[in-house]
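Note that one protein chain of the assembly has been removed; the remaining protein chains are unaltered in position.
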Amino acid sequence: MSLLLQDIRLSLPGQVLLSSFSLTVAPGEIVSLMGPSGCGKSSLLAYICGIAHESLSTQGHIFIDGQQINGRPAHQRPIGLMFQDDLLFPHMSVAGNLAFALPRHLSGKERRQRVEDALNRAQLPGQGQARPDQLSGGERARVSLMRTLLAEPRALLLDEPFSRLDARLRQQVRQFVFDQARRKGIPTLLVTHDEQDCHGRVISLDTRRTNDA
Amino acid sequence: MGHQEILWKRPGCRPLAEPHLCHLHCFIRCFIRCFIAIGVQKQRGKDGSYTTYPARRPPAPKHCAAIPRTGKCVYYTARRQPEMKRSFSMRIQSHFCLPVRPAFNLQRLLSMMFALLLSSAALAQHNWDKILEQARGQTVYMTAWGGSESVNDFLYWAGQQLDKNYGIRLHHVKVTNISSVISRMTAESRARRRHGGAIDLLWINGENFRTLYSKGLLYAPFVTDLPNWRFVDAQANPGLVNDAGMPTEGAEAPWGLARLVFMYDKNHIENPPQSAAQLLRFCRTHPGRFTYPAPPDFVGTAFLEQLLTELIKDPSRLQQPTSMGDKDFKQITKPLWAFLDKLHPYLWHAGHSFPLSSSAMKPLLNDGALDIAITFNPAEATASIREGTLPASTATYTHASGTLGNTHFLAIPKNSSSRAAALVTINFLLSPGAQRRKANPELWGDPTVLSLDRLPPHERQAFLKLPHNPAGLDIEKLGPGLPEPHPSWARALKQSWLQHYQAG
Partner (left out) sequence: MLAAAILPLVGLTGLLASLLPAFGWSPVADQSPLPAWSTLTSLSGLTQMLTVTLITGLASTALSLLFVLIFACCCWKTRLWTLAEFTLPPLLCIPHTALAAGVSFLLAPTGVLGRLLAAINGWEIPPDLTTINDAWGLSLIFTLVLKEAPFLALMAISACRQIPVEKLLVTGQSLGYSPSLCWVKIVWTPLYRALRLPVLTVLIYSISVVDISMMTGPSLPPTLPVQILLWYQDPDLLYQAPAAAAVALLLVLSAIAVLCYLAAEKGVSYCLQPWITGGLRHLPHWIFMIGRGLWSGLSATSLGCLLLVALWSFITRWPFPDMLPCDWSLQLWSRHVHRLQTPLSTTLTLALLSTLAALVLAVTLLELGKYQTDRLRKATTITVYIPLLIPQIALMPGIQTLLISLNIDGLWATVIGCHLLFVFPYCYLSLAQSWRSYDARYSQTGHLLSGSRLRTFLYIKLPMLLPCLLTSSLLGASISSALYLPTLMPGAGRFETLTTEAVALSSGGSRSLLALYALVQVMPPLAIMAMAKLLPAALKRRTGRPLETRPAHKENAA
């Protein structure tokens, strides 16, 4: 599974955010995108997922495992996205949130098994019936990541996912996220302000330079 | 009389929806014309045509024909045929294949008449049974004013009886104002809806009837064919077959009587005013204790007509039509406006505000804001006391010279889809049992239209045993009933009053 971005050009009316941006992310690799606010990081992630605002004009190609996914609508792209907020559905239990991400062709027993596995891996064994508002911030972040991974994405995009957590939690959750991504071999693109979040290749979206960490 | 195999269809013919009544009419009319043709003088006119007397032309014969293909009986009315040179009796006789004889003797004539009466009575009963059968299972939508609990309770009881005895479902559509019904019926006729109209039975009188009948929206004639019509004496009481200054011609059946009466609280007044002049004196000594509903409410208009009848020298002039622009009208109504100008400053709210209807006056009487209330139902006080909407010390009075009275009727729209059930319902409402319940002062108290002399003895006794009407007035105590003026007077008075007093 690899993520290939080719000649991406993003522009808002009156402003060019990115011109001719290309990037290849290998399976299991974590690439960090950094840059000042308004430079187009979140817009790039939104474009890759297919949820970009209509005022954003875009050009370029996106390939996942060699397949072009440009023209597909958002729900048909095999990409996982994590926001700053965990966005766990408040009206469902934790198990319900996790089960919602599972593909449809699984049997009931298989579904329960997978949800249990996910809960164990998130270090919340048996907490399936709790509601999201009963969990702490760190627990919610872990559940949110497990939910994203249960949908079997072939690429993972993270939009400043740790900025709401305090320093101690941030370290734990960050390590957890990177471990899971590497284990499954999913190419990960991380947008962040914090240099400590960077791991592996770092790309600065300042218009002048591109560095490798 | 036989069905003929010929289908007779001419432009202007329209099929009748009710073959049974047609059959009945057909039969009777043909035979009666036969009788007239034989026994009545003929006169030859200048153009060679023949006219038969009596002077009123009998209606055209209805020819009944069968359509062989469908097997259904379709009855057509035909336009009046042009007069032919053959004498009328000869034409009839040849039509019915009777031998054309130069003369009948009296014995044969009398026996023929007797046979005719017997057979038509038997045929009528046979036809009514058919109507009853057809009515079973139908629903009748009856529009009637819904503001009176007594009326609603009565119609609820009537619905239960009709369901039990005839299998008819009576649905009382409560309306606040009958003109919404009239505009609907007119809109339906404009949309050429000849069947399946929304309304099957109407409770109307006066101007409403005139409007509908003149537009041809009512089914007519049906009244004289109802079995219970035999209890009604139309000759003794012409008001039962005349409405809004014109004969009803069988288009509406009388249901009850109404009379303008006044209700008052005995604890507050000892001698209520019994004429217009006494009313003025009463208002001067008790300012702010009397009022009347503002026109165009029908009770308010009737009150104005009552005053007019009392104030002018020649009340018979009111039976002729008029209009607001007439010089005559202005001359005649001068005393009325002069009287009202003197009266208004002493009215409730000094004449700046009037209740919108007569039913709005009852709570005012109940609360003691007014001393007198006006209504059209002579027994309303008794029913209201029982309901608790008027104090127990209420009594009723009329003016010494008499008050206006009228009759209220039931009619059937032409495009009704449950005509048979509507006929059965009207017949039931005219029955002695229903009329007795209606006339019971403890329930509704609306006077009956039936003539007690024509009732069988046990029914007559039951009527005489009705409860006493202490707070209302029995029909004997109502005094002389003044005839209602021509409807154009009501219209003109309404418009004139609004012009005089609406600006406040």
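First chain written, first letter: the chains are A and B, and each begins at residue 1.
Definition applied: a residue touches a chain if its C-beta (ideal position, glycine included) is under 8 Å from a C-beta of that chain, and two chains touch if they have at least 3 such contacts.
It should be emphasised that the depicted structure is a prediction, and the values quoted were computed from it without experimental measurement.
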Given B:Gly147, B:Gly245 or B:Pro315, the one touching the chain that is not displayed: B:Gly147
Hidden partner chain, touching residue among A:Gln134, A:Gln175 or A:Gln196: A:Gln134
Residue ranges of chain A at the interface with the undisplayed chain: 49, 51, 74-77, 79-81, 83, 85, 87, 89-93, 100-101, 103, 123-124, 126-127, 129-131, 134, 136-139, 147-148, 150-151, 153, 169
Touching residues (missing chain, whole complex) on chain B: 141, 143, 145-149, 152, 156, 171, 173-184, 186-188, 190-191, 193, 198-199, 206-208, 211, 287-289, 294, 296, 348-350, 352-357, 359-364, 366-369, 387-389, 391, 491, 498-499, 501-504
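Following the convention adopted for this analysis, only the chains that are shown with their structure count from here on.
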Averaged-CA centre spacing for the pair chain B and chain A, given as whole angstrom: 84
